[in-house]
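Only one protein chain is missing; all other protein chains are in place.
Chain naming follows the written order as A and B, and within any one chain the residues start at number 1.
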Amino acid sequence: MNTAKPSFPLNAWYAAAYDVEVGRSLLPRTICKQKIVMFRRLDGTLAALEDACWHRLLPLSMGSLDGDELTCGYHGLVFNAAGRCTHMPSQETLNPSACVRAFPVAERHRLIWIWPGDPALADVSKIPDFHWNDDPAWAGDGKVIPVKCDYRLVIDNLMDLTHETFVHGSSIGSREVAEAPFVATHNERSATVTRWMEGINAPPFWAGQIKHARQYDGPVDRWQIIRFEAPSTVTIDVGVAVSGTGAAQGDRSQGVNGYVLNTITPETDSTCHYFWAFARNYCLGEQRLTHELREGVARIFREDEHILEAQQIAIDEHPDHRFYNLNIDAGSMWARRLIEQMIERERPAAASATIPIRRAA
Amino acid sequence: MNTAKPSFPLNAWYAAAYDVEVGRSLLPRTICKQKIVMFRRLDGTLAALEDACWHRLLPLSMGSLDGDELTCGYHGLVFNAAGRCTHMPSQETLNPSACVRAFPVAERHRLIWIWPGDPALADVSKIPDFHWNDDPAWAGDGKVIPVKCDYRLVIDNLMDLTHETFVHGSSIGSREVAEAPFVATHNERSATVTRWMEGINAPPFWAGQIKHARQYDGPVDRWQIIRFEAPSTVTIDVGVAVSGTGAAQGDRSQGVNGYVLNTITPETDSTCHYFWAFARNYCLGEQRLTHELREGVARIFREDEHILEAQQIAIDEHPDHRFYNLNIDAGSMWARRLIEQMIERERPAAASATIPIRRAA
Partner (left out) sequence: MNTAKPSFPLNAWYAAAYDVEVGRSLLPRTICKQKIVMFRRLDGTLAALEDACWHRLLPLSMGSLDGDELTCGYHGLVFNAAGRCTHMPSQETLNPSACVRAFPVAERHRLIWIWPGDPALADVSKIPDFHWNDDPAWAGDGKVIPVKCDYRLVIDNLMDLTHETFVHGSSIGSREVAEAPFVATHNERSATVTRWMEGINAPPFWAGQIKHARQYDGPVDRWQIIRFEAPSTVTIDVGVAVSGTGAAQGDRSQGVNGYVLNTITPETDSTCHYFWAFARNYCLGEQRLTHELREGVARIFREDEHILEAQQIAIDEHPDHRFYNLNIDAGSMWARRLIEQMIERERPAAASATIPIRRAA
């Protein structure tokens, strides 16, 4: 028996693909260590099956899609979208056990979400809120990038933006991000870190945005409101406004506002699929700006990717390392605790009884 | 002690090379997890030695062949074709233990065969029959390809040709192969699967052959007679004849006949050397046809290779998977049982006593 503690809960919705990635062909992807094949039925609805034929384990994604059914590319067993085998070669009686697992799957806010855990618990009302991704009041676009690290390292990274100063100094980082005070709060399912930097010079990225949108280039009030939702979604409300016009008090009318939408799906214990998008509430019709922001943010995230993969290698080399937390880690500490609680709740009673549950003081 | 069950018997002849691959140079190859170096003596006869110097383990294949002796490329120890050390640098007395293992080796039917087990049991009369490979009544050629899978997956593949329909649809596959009835028989050392498809349209490959050889393009009677000989040889008698001229009753005079010769040698538990050839009994003098058939069959086998390697990866990811058998698996089930019986017979009495031997019902 493998007694290693899981690194992720299974009873959760995880982003599996962008909507445009899944069509009338077979898309294989590993989600939470499970190989899954996704496709759309003739009516456009989604199906997600275990990507291994019941008979000899060949990935079904190597077969073909005929109507709403998959034909295995080796011996021709046919499976319907519910995972049941509907045809076997050279025999008329089908083994009643002949099926592959079907996963609950839903499409919302431009992402395809999969529930790798108990299907009876899959409640679509629990899909993380990414409405900025297809809300007409916002414009934006995103990508999915493979990152060779535990998905929780990406969350650590997002929950503490002081790293912008050191990792992203040429775009969004500045001394203030590392030094301005912040407030961290949490509840049962989410954790929030809020940082206001008032009367500062905007860093290059934001200076460019407010100048483009409002022809303004003076001092700004800048905000970062990071909201984590367990197990792996982080939405960040970011922006700058003309300094002194009341943004911190709720009037953002003189500002530019964006949402950095992030949801990270474990592929294995040490690799993940990082889905992100950047949506803005200004210059909505400028397709060039959408393109430029998507590629600009992608460049920034590549800087993180470099750091995260190096960190994963270092962690693998120090398996028993005990990490110390700094003040700046308050947000990620809470995120980790909420993830851990979800994992603990899924463990068999006997197992969790022998392991003391770590709780926040 | 490694108690994992071996995946192959050692007391058997395994193809190690095509005859033309071994000459007056040193050919290294791993056979049944043993590194072996092969060469020909001055008189053309073969030698096969353990490919690791007795002194410091450097592969002898990195040294040089001088007459009938090998000189190690590091410190110059010399070994004769029987594996005995005949010279050491800077000393006159040779350590009597100084030798490397020599393997029984034989050349037959255009292949070099090695016996990795107990040399006392190596009986050349047990070399698998590949006579079509150098019989003047037949013409053909073959190749050896490395495949990243357990050699038994290749045997499974060959013992059930329904996969032709799904894997090789553009050449030899057709609906009939997946649906026509077949007969599976076996004895102590071999298993046979026979399938006749009478009065059908020939698939592209065979349509081309019978048209070329006999200027015929009507319906055919097609046969596939697959014969497995433990542990890893499969000869397949294949062909088509003008429909209704009695081929199924023994008169193949109006047909074209080929033999697909296959023998698969374990390299490790999850990789193998796949030796194959295709021999035909028509248009014997056409060198162009020989070349075309060799490359055509090679293309078909690359389709299998793709499937087999994906299947091995899937098996490695599901180490405890229990496989279900379909009707079409009758031939490979028997092949697997015969292999298992050979492996069991080689296990120490104590070991096999504690493991129930699985037998056919």
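In this text, a residue touches a chain if its C-beta (ideal position, glycine included) is under 8 Å from a C-beta of that chain, and two chains touch if they have at least 3 such contacts.
Please read these numbers as outputs of a predicted model, since none were measured by experiment.
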{"item": "Touching the absent chain when the full complex is considered, from A:Ile145, A:Ile315 or A:Ile343", "value": "A:Ile315"}
{"item": "Touching residue (missing chain; options B:Lys5, B:Arg24 or B:Arg56)", "value": "B:Arg56"}
{"item": "Residue among A:Ala248, A:Ile328 or A:Ile343 touching the omitted chain", "value": "A:Ile328"}
{"item": "Contacts of subunit A with the absent chain, listed as residue ranges", "value": "156, 160, 162-163, 165-167, 178-182, 306-307, 310-311, 314-315, 317-318, 321, 323-324, 326-328"}
{"item": "Those residues of subunit B which, in the complete complex, touch the missing chain", "value": "35, 52, 54-59, 62-63, 71-76, 88-91, 95, 97-98"}
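Just so it is clear, only the chains that are shown with their structure count from here on.
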{"item": "Length of the line joining the C-alpha centres of subunit A and subunit B, rounded to whole Å", "value": "49"}
